[in-house]
Every structure is written in C-alpha cells, then in structure tokens.
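Presented below is the structure to which this report refers.
Yeah, one chain of the complex is gone here, protein chain that is, but the others are all in their spots.
First chain written, first letter: the chains are A, B and C, and each begins at residue 1.
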Amino acid sequence: MTNYVKYPLKAKPNSVQQSLKVVTAMPRKPIELPQIEYMSILDEDAVVDKALEPKIAEEELKNIYRYMLLARRTDERMLMMQRQGRLGTFPQSSGHEAISMGSCIHLKKSDWHVPAYRELAGLLYRGWSIDSTLLYWNGFEEGARPPEGVNDLPVCVPIASQLLHAAGIGMGMNLRGEKGVVMTYFGDGASSEGDTHEAMNFAAVYQAPVVFMCLNNQYAISVPLSKQMRNATLAQRAIAYGMPGIRVDGNDVLAVYVAAKEAVERARAGEGPTLIEGLTYRFTPHTTADDPKRYRSEEECNLWTKREPLNRFKKYLLNKGVYTEAQLTALEEELDAEIKAAIARTEAAAVSEELSNPLAMFDYLYADMPPYLNEQREELKSHLEKQKAKAGKSPQHASGTAR
Amino acid sequence: MTNYVKYPLKAKPNSVQQSLKVVTAMPRKPIELPQIEYMSILDEDAVVDKALEPKIAEEELKNIYRYMLLARRTDERMLMMQRQGRLGTFPQSSGHEAISMGSCIHLKKSDWHVPAYRELAGLLYRGWSIDSTLLYWNGFEEGARPPEGVNDLPVCVPIASQLLHAAGIGMGMNLRGEKGVVMTYFGDGASSEGDTHEAMNFAAVYQAPVVFMCLNNQYAISVPLSKQMRNATLAQRAIAYGMPGIRVDGNDVLAVYVAAKEAVERARAGEGPTLIEGLTYRFTPHTTADDPKRYRSEEECNLWTKREPLNRFKKYLLNKGVYTEAQLTALEEELDAEIKAAIARTEAAAVSEELSNPLAMFDYLYADMPPYLNEQREELKSHLEKQKAKAGKSPQHASGTAR
Amino acid sequence: MALMNMAKSINLALFEAMERDERVIVMGEDVGPDEGVFRITEGLFHKFGEKRVLDTPLAESGIVGTAIGMAMYGMKPVCEIQFSGFDYYSFHQLECHASRFRNRTRGRLSVPMVMRAPYGGGIRALEHHSESREAIYAHTPGLKVVIPSGPRNARALLHSAIQDPDPVIYYEPKAIYRLFKEEVPEKMETLPIGQSNIVKEGKDLTIISYGASLRAALEAVELLEEEDGVKAELIDLLTIAPLDATLIVESIKKTGRAVIVHEGPRTCGLGAEVVARVNEAAFLYLEAPIRRVTGFDTPIPYFSKERFYLPDAERVVAACRETLSF
Partner (left out) sequence: MALMNMAKSINLALFEAMERDERVIVMGEDVGPDEGVFRITEGLFHKFGEKRVLDTPLAESGIVGTAIGMAMYGMKPVCEIQFSGFDYYSFHQLECHASRFRNRTRGRLSVPMVMRAPYGGGIRALEHHSESREAIYAHTPGLKVVIPSGPRNARALLHSAIQDPDPVIYYEPKAIYRLFKEEVPEKMETLPIGQSNIVKEGKDLTIISYGASLRAALEAVELLEEEDGVKAELIDLLTIAPLDATLIVESIKKTGRAVIVHEGPRTCGLGAEVVARVNEAAFLYLEAPIRRVTGFDTPIPYFSKERFYLPDAERVVAACRETLSF
C-alpha cells in the first residue's frame, strides 16, 4: 500500500437536516409563504415617490444616464447600419436600459456580469468598447472577447443557458470563500427553459450570491406572456426556490436601482440569490429581421413606447438639476462622436489582415492544437493560397457559390 | 397556381391578452398570491379527522386496500428474489402505496396513467399483471408493454422525462376536445430537473388536465431534501405556474384521496392542472443496490417507518368494519397465491423460446425494418447459429467473455 | 404544377398534410401568428387555428417531450425547433423516448412525430444558428433522418415523414429556402424514406452529397465536365438514416472513385459512415481513397468567415481531381 491510498475511506453518516417538520394536527391549513412585492418609484410622467426615492450621488446618477444614453444612441445607429447592410441581424437593446443600468451599477469591478443580449448599456458600462459590439453583430468572434480585467461573459445566444454559468460562478465564490456578486439577465421567454429552473434552484440550494434579473418585455419574439406562462408574475417564481423575489417597473431606473441594491446587499451578506422581474416592453422588433405587425397591435406598442425608461429619467435629472439642457446637448454630441469613431475604427479593423484571417477558426479551439486540426488548417490554408493564385489570373472570386 | 396554395396567406394580428395590468400607484405593495394548504386526515395512529373524512364506498375502500397490499407483498417477495439472484436491481415501492392508490383510484379506464417507478400499486390496479413487473425488473422489454386497452405508459427510468409526455397527452385531450385526465408521478429529486419545470409550465399554459403527483420521500438516492431545494415545500412550486397546489400527508391514503379527487374534478371540468405533494419517506434502500446507512440514521428511518401507510389504513378499515381480521387473513392468502403463481409463470416464460430470442432486439425498432437493420439481424443470427453448432461440440458456452 | 421555392413547398406540404389528416398539428416557437421566423408556417394559424397550430413556451425539451406525449395519444405532431443549434436541449427526449417507445413496448406504443429544424450555414446568422449536426441523429437508433435539397423533394419528403409511423427528423437546409424555384406538381407526392437519388449519371467518379452542399456538388460536376471532361455521377442522399447503401455502393462499383460532401464536422460525420459502408461492400472496386469535403472540426465560424468553412465547388473540384489522379 502506498501513501496515496492511506486516506480515511469511510464518511460519517450525514446528519440530515430535516427542515420539514411533520404537521400532525389534521385540519387543512395554509402553509406560510413569503410575500412578493411590486415597486415603482418614478412614474412615466417623471413623478417621483419621495418616500421611496433612493439617495444616489450625482456622479452615479450621471453615470447611469450616460450609459443608458450611449446604449440607446449606439443601438439606433446600429439599426441604420443594419438597414444599409453594414451590420448583420441583431436584437435591439432600446427600452431595456433601465433594467441593465439600474442593476449593474451596483457591481464592483471584481463582481461578475453575465448578460443575455439586450444589456448593451451594462456591457458599455462594464468596460466593453462600442467596437466590440459592432464587431460582434457583424460576425466577428473578436467582439465576444471580454476586455482584460473585466469579469463579464459575452452575449449569450442559446436562451437561458448563461444562467447556469452565473449560478456556477456564484457557487464558486461561496465554495472558495471569496466575496462577490454575480448579476445575470434573462427574458420572459427564457423563463420557460429548464435551465432557468435548474439555475435558480442551484443558486438557492448553495445560497450563491446571484441576482437573477428578468427582463420581462412581454414578448418572446412573437409569443406574448399569456402563451408563455399562466402565472400572473415572474417574480412569484422566487417562491418556488425559497428566494426573495420582487417585481419592479422595468422602465423606472430608480425602482430597478433600489431592488437591485437590496439584492446585491443580501448577496454580499451571504444571504443568497434574488429574483427581480423588471416589467418593460420591447417597443422595437425582436431583431432587425422581425416584423412585429404580424403579432401585435400598434396601439399596444404606442402605449408602451410612451413608458420607455430613458425619457422619464432624463426629465427626472433635469428636474433635479443634475443636468441642464445645454449639458445634455453636449453629452449627446460627445457620445455621438464616440460612436462615430468606433464605427470608423471597426470598419477599418474588419478588413484588416488580422481580423479577416479565416485560419483563426482553428487557432483558439484548444490551448494546444491537436494534429488533425492542424492538418485541416493546412488543408484550408493551401486551398486559400491556390484560390488566391487563381484569382490573380481571373477576376471571378472563388466564394461565388450559390449561397 | 394550384388549389393547394390558394389558402389565405396572412394571419390576423393576434390580439394579445394582457393579463398584466400596469400598477401605477407607486408604493411597494404585495402581489396577491394563492394559498397553498397542508392536509392530513388519517394520522399515524389511525385517528381520523371526521370533518375531513371522505365518503368512500366500501367496494372502493376494499379496492384501494387490495392493491396497496398486493403491491406491498409483491415488493417484499421481489426483494427476496433479488437477494437470491432471481431478479435484477429494482427500486422498492413499499411505503409509496398510499400516494399511488389514493390518486389513481380516481381514473377512469380511458384516462391516462403515467408513472415513474414506485407506482407498483397503481400499475397493478390499472391492469398490469404481476408478471409484467417481474419481467421488467428481470431485464425483459416484454414487461414494459402496456396491456391492451390500458392507457398507461410503462415505468420511466430517465428522471422527470415522463412528465412531459403526460403534459403532451393532456394537451392532446384539450386540443381534440376529448375529456380525460392524466395522472403522473415524480419524486422530490425529479423536481429539480428542467423537464419538470417545462412540463408544469406547458400543462398550465394549455390548461391541460394533468395531475402532477409528487412522491416526496425526502431522498433522491442519498441526497436529502435540504440539498435538493431551499423552498420549504414542493407544493408551493404550484404558485410558479399559476396552478393549484397542495401538500398532503403521503402516508395517509385518505388525504391523498381527497386532494386527488379535487384535482381530478378540476381537470375534468377544464380547469387545468394541479400539483399535489405527498410527503412520505423511503424507508427501504433506494434500490436493492443501495446502502442507506451511508447517508442517514436508523433513528430517522425508524421514526418514519412507523408512519407508513398500509398499517394505518388497515386499522382504519378494521375500525370501520370494512374488513374483519379473518377476512384480511384470507385476503393475504389469496394475494400470496396470486404472487406465487405469477412468479412460477414468469420464470417459465423467461426461458421460453419466445422471450429468450435475442433477435427480437431488431424486430420492434421500426414499423418496417430498414435493410441495414435486417443485415445486422442476419449477422447476429448467423453468429448465434454458428455458436450453437459449436456449443454442440464443446460444453464451453460462447458468452463467456470476462464481463 | 406550380413554380415555387423550398420555403413555400415545405409550407405547402404542411398545409396539405393538415388538410388531409386532422391528427396533424404543428407546434413550436413563433409558428402561430408570426408564421415562423422563416415563414414556413405561413397561413397555417389563420386557416387551422390555435388548436392545430401551437405557439409554445420557449422550451425545446418541452416541445419535443409534449409532442411525444401527443403522438402516443394518437396525434401526429410536427414540431419545429427554431434552429437546429438549439435541438440539443431536447436531445434526451428523442434519444430516451421518441426513438425507443415502440421497441420498449414491443410494438404496443409508437411515436409518429416529425421534428423539423432549419440547419446549416450560409445565411449570415448568429452563433448557434448555422450548425449541421445531423450525424448525431443518424447515430441514434430508432430515428430516421431526411434532408431535402429542393422544392419538389422537400414537399414529398415532408409528406413521407408525416405519414411515417415512426419519428422522423426533418432537417431543412435553410441556405436554400429561397435560393431557387422548381416546378412542384399539383398532386401530392411522397418520396420513400431510405431512398437516395441519382441527380446526374456519370462514370468517372461518384459525388455524394445532400442538403445545401448539393449546390456546391452540382456546380463541381459542371466544372469538372467543362474543364476536365470528367463525367461525375452525383448522388443526393435525401435520407441520411437509414442510408441507401445499395445505391451508393452500386454507383461506386461503377465509378471506382468517390467524394462525399457535407457541411457538418468531419470526425464521425456522415462522410465517415459512407466511407465505412463502401469499404465493407465495395472494397475491391475502389481505385482511390474516398475523400471527404466537409466542414472542419471546429464550430462553424461567425458569419464574417462562415464561407470558408462551408464546402464550396472549388474544394469539391479539388478533391475530385485528387481522387481522379490517385
């Protein structure tokens, strides 16, 4: 026998914690359940509920507004670019800025941000460049590379799957005794996926410091809430996992701010996960390929567009004297210039040698490239070289197959 | 243009039902939620709560008891057989009879029964022979063949996956305007699977007539409830789906009976699905391969064994004069003979030409056997024939590989 | 006869199948008023209503799992997974159940369902929207897998799939949904599952392909004829499982050489299986190694570079020339 096997072989029988007492009194009686609240602070006319209004430092208020605005303007510009064929299909983030910024503003740099795909405001705030967004939606993996030192996962396409990564990161913090918070995002449609259930349950069981932010924009592409679920709110799903839950007006950045602050504080204090439902509306098409007229009325859309988050927050800031109109105009100009510069940079980068090299598809798959992959790389390389040589002779480009 | 394409091409825009009103009053306020109850009627000393006691016809009471007892005795006999090497590993059903019989007794023949794997009582009641159970756990597909005219699915091994089939059957009933109920079963461990979430949500959205019976026996193999979930009860998960939920004493067949009756009535009335949690205990090992001493104390197990469902129901029936002791002894003898006869029959059948033909593995995969499968069948057939010819010469059997 | 593209002919088949058999229902994400993200279910919701065209919650296992239940209940669900890149979410339901219920119950129950999904690259879509992993289904006993390559066979194959008593995976090469039109006969047709098609006869070598890659193969056949005077025989598999091994083997017995073209990853892909079958059944006829022109063993790159991943006519021609000069 060696040293290696001289460890104790038998585990002590686990003393099971029976959290469940058997109720022996017989009459039917209600089980005690936690409450789920609804909260709104800043209404659509920018009227604020003074009792609930959070005290936010001016710098922070400006930061929140800045990134909400930057995201909005970037999104609008991207839409134009997409229409001009300068970008691929993408899901607009407009209208979702309050949920994104009201929550991720509470994160420290070392905390983790695990987005779905409508958190452009949060990504920009966390340190992702406008460039990466433009690259990502233009079909470049380089746009999915998180900046150095930023603890973010990139945009996640397979719905709800990222929630498990968030839960895992939170579990990791707990297991290693490291303080931190994970903020993760998902839609009302995503709530139906099995992974959402498993993620919330894992986070609850391990009391992982995860804030589950649900962007309830009332549609999953064309499918309305009423066909997505029978329950009246998503927030009440928290009861299923024994975690706190709350529904807020998702167009009210102050309400999101307060709910997220409470959740983040609980998470930091070791009190586990929270589910926050932000009720909002996707007043844009699902993606630039979608036609919402097929499945919803313009009246409904108009009604909700009026409730969008950016304008009411702007009014609030003006009322509060955080900004003057002139300052806001200057800010618009500053951001516009930022966006334009980013567009110019990425359109140049996209055709650069570095970013246009197809052989990169082999280069990052494994830490060390296995031989067969190298063979395939060589195969493609020599094919491309032959094509190049041929193209030198004839003007017809090689990739002209029907597709 | 042909006839085939002359159908209307444009759907009317869907008038979205907004079940969600926007609350504009600002203060934080609680969302209204349904209540979840706990119910017990017959306690472990067979004391009955007269106010809640259901009126059950004597024949029905006898039927319930008969199948609970038949399942228990079959299970016990199977354990002996397993120890003798006459059966494979199997999960005992003992202790789960009240949940099974208290619920499936409400099904009509045309209703559907979708078990997990501890519903032996229900299977026998629904018309499955003892033989099929013996065959199934002895490695014969024939034991998974539902009897003609019985709308049951067989035992399901991949945890929670059957719940979606149940939801689908219930959806089918609704879509086709056919009346019916689906009763389906799953464990506390199964509640963590994504499929469980998706099944309950689908059933709720389509208001499918499904009763989700959760056998909460407080363990998933070795994993106790406290590591499975953070929520205090499984019944409260019903709130997550906007369906009624209730927790009952799962060792109390009367409580199960009442809760299931209400659920079945709602389902038949078109009022959709219900979640019923039966709180019980797995006082046996998980399967015959399991050693519960590794993970729980004998005290805990003893405590719960005393609460098991059969004995208290027997006392109730004796107290009520439904049975005399002598009648019960006769019943025991009758069932014992039934079981013994089934064992004799299946042990003979197992070695019959029909059941021992390995070529059957090819014969039921598709309605029509594809050519390549036929080739593989021929391959095995000729191999077996060669082996047989050889075995005629030497006593060494062919399948003597190391495994 | 009517001239139509493949998106339309698949839609037509759904319409016809729903008209002739009221057990047929269509379900999936956005298949209702939205009529599918590719508009494949156009008109169906309007015509057949919400009892036969189901917008489902966003849950693939839920879609496939409830479809299995409905199929056992006596219906014929045709469920759509919005993109094949998300059908892994429901793979366990297909593997553990759809493919097994008949066998498990010794023929007493069956699962006559169809799972449709757009697959493959070529439309500048996002990550996870361009996968081609049909080999996983082909490797799963109890399933059948068909892949059309044009309007007419798409309609006929879908009818066959819906009429089949067993579960069928119907993968739609989305790159060619609207690429070209074809005459589709007025009368409903079927196409036997398990039979491949010789698109063009030839004697010098056999090119085997299916789905959108068939376009590259067709182009290659023409280039080879024009530039090299080579007469290639082109086989369109149409059914991926069970393979029409007889047709393939007979062709290769004639030509002695073969190239197989598909866009899924190479390792353990369909190409490997074709090579193995030919090796077993026509070893002595082979005059050169069979070459595989396939997607590489990497995820298909984001769309700025997907065209380098997908087999094109030039790669096929190059492989054919190597095979011919072996």
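Worth a mention:
Throughout what follows, a residue touches a chain if its C-beta (ideal position, glycine included) is under 8 Å from a C-beta of that chain, and two chains touch if they have at least 3 such contacts.
Please read all numbers here as calculations on a predicted model, not as lab measurements.
Put simply, the hidden chain is in touch with A, B, C once you look at the whole complex. Per the touch definition above, the residue from C:Pro151, C:Gly194 or C:Gly271 contacting the chain not shown is C:Gly271.
Of A:Pro34, A:Gly127, A:Pro158 or A:Pro285, it is A:Pro158 that touches the chain left out of the display. Per the touch definition above, the residue from B:Lys227, B:Arg268 or B:Lys320 contacting the chain not shown is B:Lys227.
Looking at A:Val351, A:Ala367 or A:Ala389, the residue that reaches the missing chain in the full complex is A:Ala367. In the full complex, chain B contacts the hidden chain through residues 88-89, 138-141, 144, 157-159, 189-190, 192-194, 220-223, 227-229, 289-290, 294-295, 350, 355-356, 358, 360-362, 365, 372-373, 376, 380, 383-384, 386-387, 398-399, 401-403.
One chain is missing from the display, and on chain C it is touched by residues 85-86, 88-89, 91-92, 95-96, 99-100, 103-104, 127-128, 133, 135-136, 138-142, 241, 243, 265, 267-273, 275-276, 279-280, 283, 286, 288-292, 296-299, 326.
Residues 1-5, 7-14, 112, 141-142, 144-146, 148, 153-154, 157-158, 161, 163-173, 175-176, 194-195, 198-199, 201-202, 205-206, 360-361, 364-368, 370-373 are the ones on chain A that touch the missing chain.
What we mean here is this: only the chains that are shown with their structure count from here on.
Look at where the CA atoms of chain A average out and do the same for chain C: the two points lie 34 Å apart. Within chain A, the positions touching two or more other chains are listed as 192-195, 222, 227-229, 294-295. Looking at chain C, residues 32-33, 35, 56-57, 59, 61-62 sit in touch with two or more other chains.
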